[in-house]
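The complex is shown incomplete by one protein chain, all other protein chains being positioned as in the whole.
Up next, chain A:
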Amino acid sequence: MSTSTTLLALLEPGPAHGYTLKRNFDQWFGRRRPLAFGQVYSTLARLTRDGLADQIEVEAGHGPDRRLYRITPDGAAAVDDWVFTPQPAEVFATSTLYARVTVALLSGRDVTDVLARQREAHLRRMRELQAARRQATGAVLLAVTYELAHLDADLRWIEESGTRLDTVRRHLDRTGGGHA
């Protein structure tokens, strides 16, 4: 996720102070990792330098929180570009899980156990998310169901891999691709 562009997007409804932006960011996007104040101000400084946001008011003597920022037309165009440009689909397929399973397979470790442990961890997290979903509204509901759907996809892959292990092992035995 681009923190600077999402912060910029939060200026679109109207000018805001840094602390308001941080609060809104945390509410919408920072459920698991709230934004540090320092990062808010360094990002706003960079956005201002690049002409994507500007300061419209500084109340002297009250510190950095009193600076009011607004988005510029270039900033709105940058948000537009970011929102509508599809991400490369490959980024969704980057997985440490795949790497761990493959290493286990190639090294002769117990892959079934690797898959079973991950399934347990995934299901535990999905149960937490189901409990959170029952209370969730708005953006939190979208965030929770997004994570649930991705864990569900992983679990389906885990299940499918379990049924393919014998075939893959036979292939490795034939080709000498692993120790197993």
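The rule we apply is simple: a residue touches a chain if its C-beta (ideal position, glycine included) is under 8 Å from a C-beta of that chain, and two chains touch if they have at least 3 such contacts; residues count from 1.
Everything below uses one rule, namely that contacts and distances are computed from a predicted model.
S.K.: The complex has one chain missing from view, so what does its UniProt entry call it, picking from "ATP-binding cassette domain-containing protein", "ATP-dependent Clp protease adaptor protein ClpS", "Hydrogenase expression/formation protein HypE" or "Peptide/nickel transport system permease protein"?
M.R.: Matching the unshown chain against "ATP-binding cassette domain-containing protein", "ATP-dependent Clp protease adaptor protein ClpS", "Hydrogenase expression/formation protein HypE" or "Peptide/nickel transport system permease protein" yields "ATP-binding cassette domain-containing protein".
S.K.: From the list A:Glu12, A:Asp81, A:Glu120 or A:Asp173, which touches the chain that is not on show?
M.R.: Considering the complete complex, A:Glu120 is the one touching the chain left out.
S.K.: Consider the whole complex, including the chain that is not shown, and state which of A:Ala78, A:Val101, A:Leu129 or A:Ala143 touches that chain.
M.R.: Selected residue, touching the omitted chain: A:Leu129.
S.K.: Residue by residue, what part of chain A touches the chain that was omitted?
M.R.: Against the left-out chain, chain A lists 112-113, 115-116, 119-120, 122-123, 126-127, 129-130, 133-134, 148, 151-152, 155-156, 159, 163.
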